[in-house]
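Excluded from the complex is one protein chain; the other protein chains are retained at their positions.
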Amino acid sequence: MSNGNAHAEGASPAHGHDHAHAHHPALQHHFDTMSQQREAGVLGMWVFLLTEVLFFGGLFFAYAIYRSWYYDAFAAASASIEILPGLINTVVLIGSSLTMALSVRAAQTNQRKATVNWLIATIILGTVFLGIKVYEYADKFAHNHVPGASFQFAHVPAPGEPHVEEPAAGHVTTMGHDEIERTTQIFFSLYFTMTGLHAVHMIVGIVILFIITWMAHKGRFDSEWHAPVEMTGLYWHFVDIVWIFLFPLLYLVERHN
Amino acid sequence: METPVYPAHNYLSNGHTLRSWLLTKDHKRIAVLYLISISAFFFLGGLFAVGIRLELTTPQGDLFQPDTYNKFFTLHGVIMVFLFLIPSVPAVLGNFLIPPMIGAKDLAFPRINLLSWYLYIIGGLFTLFAIVAGGVDTGWTFYTPYSATSSSSNVAPVALGVFIAGFSSILTGLNFIVTIHRMRAPGLHWFKLPLFVWAHYATSLIQVLGTPVIAITIVMLFVERAFGFGIFDPQRGGDPVLFQHLFWFYSHPAVYIMILPALGVISELVSTFSRKRIFGYSFVAFSSLAIAVFGFIVWAHHMFVAGISVYAAMVFSFLSFSVAIPSAVKVFNWAATMYRGSISFEAPMLYVYGFFGLFLIGGLTGLFLATLGTDIHLHDTYFVVAHFHYIMVGGAIMGYLGGLHFWWPKIFGRMYSEFWSRIAAILVFVGFNLTFFPQFLLGYLGMPRRYHMYPDEFQVLNVLSSAGASILGLGYLIPVIYFAWSLKYGEVAGNNPWGASGLEWRTQSPPLTENFTEVPTDIPEAYEYTPKVVREAKLV
Partner (left out) sequence: MGGIPLFPEAASSFASEVDALYLFIVAVSAFFTVAVSIAVVVFGIKYRRKHAEEIGAHIEGSLPLELAWSIIPTIILMVMFGWGAKLFYEMRVPPDETLQIYAVGKQWMWKFQHTGGQREINELHVPMGRPIKVLVTSEDVLHDLYFPAFRTKIDAIPGRYSQLWFTATKAGRYRIFCAEYCGTKHSGMIGSVVVMEPPQYQAWLAGGGTEGTMAERGAKLFNDLACNTCHLDSGQGRGPSLKDIIGKPVELAGGGTALVDEGYLRESILNSQAKVVKGFAPLMPTFQGLISEEGLAALIEHIKSLSPQATTSAPALVPAAATISSTPDAPAQGAQR
């Protein structure tokens, strides 16, 4: 059974010819042993996760550059994001990594029902995460914090920051856009792209989880072969770790004030 | 020597339905699927090149509208880079040959291999859609702000197409890495591997680490264009030059994706047609890795005049010279391989000779661009166009064609016309030089790139270049004819028509679906030519 993130399927190969020795029904014919197959799968998943690091990395790089240039704007924008949903989501996602790890453990120890149950718990927690994200996004839409033509950011000076005088008579300023407002658009562009990309990975992960849960329910895994559960676990933990980085970078800029 | 018989059971005869091809897991069939599709895209990209060279025979822009011409060079670049060069050697030759070369029955993930091909096709279809819908005119480099805000052409579908095709490339690289690490036959340690495998391993590292960065860059461009996000828009505090950094972080290593596999082919050809072990095997092997590593730290040499600081420019110039050394080491080792060899001049070897001349010029002209004092003048002129065509066409395509001519008998079990293949090789070499050497001169004279009309003083050299292109085109068309002819009427090849070393030559031609009936156990050092092996050769 191959380990691609988008291409899981279940059928064992039909055995139409003799074998000199018995082997696990899930052994694919181009591999010599189950351990070779498993090692190949694990290496493949780690290489894939490495590509994901580079994939998200481009966004983190852009974020780092712009944050170093427009720190105040980033702080103001970050301060405008409700912290509680983000906090809940972080706990939910870490929890889902726990349930995922427990399902892997159950598969390793041949506990079919426990495997299925922990997988279902992971799916539920992942869906909760996405639901909270929907709430957060809707909130941004309502406040016109979505970058684009209708973007508007009302800048509330922090305590201690001097109040910006109204421009002298005769000036016409652009509507509501001083440069902090201008550059907070960059923050929100990155916010939506980074969390959006993360959410897409979550959705893909949940789809895979459904498939793996079905396979587990059908009894496809045993202590000798449960590679798909392990691979999915690796992927899910990775998606979790990305969020661990996203949360402070997006929600917690200068929160110590 | 007895006449070989075409084997009745082979991977080509193992299923004749469309389904058996479109749902195959056999790496060899997938390689053939790629061969057909990349060839189709190559000729499509070539058509756009014909349009370009026709327009440029006269100084006025009198053949096409400016927007049409701009779409031609954009599509030529996009198709040739993403839909031809990047897949070419790895997806066709690498896919076919790596498992037999290492004594394996298939790649580590056959279904992901098939998925790679489908992703490639879908990416190609998006591009075709964009062409039909009116084309795209940003240049293959998609620089912002033009691509994000100014261009009214079909940027989004092409961007999506490149994004999807990029994942094809990533998955191929992933497959090769795991295969080479985990599927080698017992006793086949790294330093017994053919250098072709080393080259593909190094390439796969680049594919896996670099391609995701252009993927995310395209995502950012897409959201900018589709949703008005403004990451690169100066009006909103964005930096258009940031796009260039992200773009070139992949696209420079990408050129090594395009050339390293071809260099791997050349190692095999030089050795076989000199009947001699590659001189300095470990140096050639490590130079592939060195090129892959250094390739990642030089990207801003595409940006010397783009507004980076003087000091950053100096750092990147210095690092860019580091990449030249491993490439030079390879060339010297290949030449030294021929010393006291036993050399024959079948078509693959003619492509090697052509490669030597063209890759040397192409690589050396990179020095003009790595050197800061000359790059300011030469950046974005025809000098750059000539430089990269010498490497990409003169180097990579010569390597690809040489490999195709070398392994064609193995892939299809048939020989092709020796006479016509030599004619084609010579035509390609002559036509290529005539097309692109004048462009070095045009570049130093100051003719910028991407110009559909130009001042009169550049006409003579442009006419020479266009004339050469017609010869080059002929050189590319002739193989289509004799290769197709060979499938039905070509002489039966037998296991090893060239007397080559390498595990793939021990199997029948075409191979069985599972490559080997028994996994080979007595694996010799790489490139061992014994009397027994050479006796199998068909030709003197």
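We just call them A and B in the order they show up, numbering each chain from 1.
We adopt the following convention: contacts are C-beta pairs under 8 Å (C-beta built on N, C-alpha and C of every residue); 3 or more make two chains touch, one makes a residue touch a chain.
Note that the structure is predicted; figures quoted are calculated from it, not measured.
For the chain missing from the display, the contacting residue among B:F279, B:Y416 or B:F432 is B:F279, taking the whole complex into account. Remark: the omitted chain is touched by one listed residue; of B:S37, B:S88, B:T127 or B:T381 this is B:T381. Shown as candidates are B:F126, B:F229, B:Y250 or B:F356; the residue that touches the absent chain is B:F356.
When the whole complex is considered, the residue among B:A306, B:L474, B:V492 or B:L512 that touches the unshown chain is B:A306. For chain B, the residues in touch with the chain missing from this view are 61, 66-67, 70, 137-139, 143-146, 149-151, 234-235, 237-241, 274-277, 279-283, 305-307, 309-310, 313-314, 317-318, 321, 324-325, 328-329, 331-333, 335-336, 338-345, 353, 356-357, 360-361, 364-365, 367-368, 370-377, 379-381, 441, 444-446, 448-455, 457, 460-461, 529-531, 534-535, 537, 540. Although one chain is not displayed, chain A still touches it through residues 69, 162, 164-165, 167-168, 170-175, 177-180, 182.
Rule of thumb we're sticking to: only the chains that are shown with their structure count from here on.
If each chain is reduced to the centroid of its CA atoms, chain A and chain B end up 35 Å from each other.
On the chain B side of its complex with chain A, the touching residues are 104-112, 115, 170-171, 174-175, 177-179, 181-183, 208-213, 215-217, 219-220, 223-224, 227-231, 235-239, 242, 246, 249, 514. Within the complex formed with chain B, the chain A residues making contact are 2-4, 6-7, 9, 28-31, 36, 39-40, 43-44, 47-48, 50-52, 54-59, 61-62, 65-66, 69-70, 73, 147-149, 179, 182-183, 185-186, 189-190, 192-193, 197.
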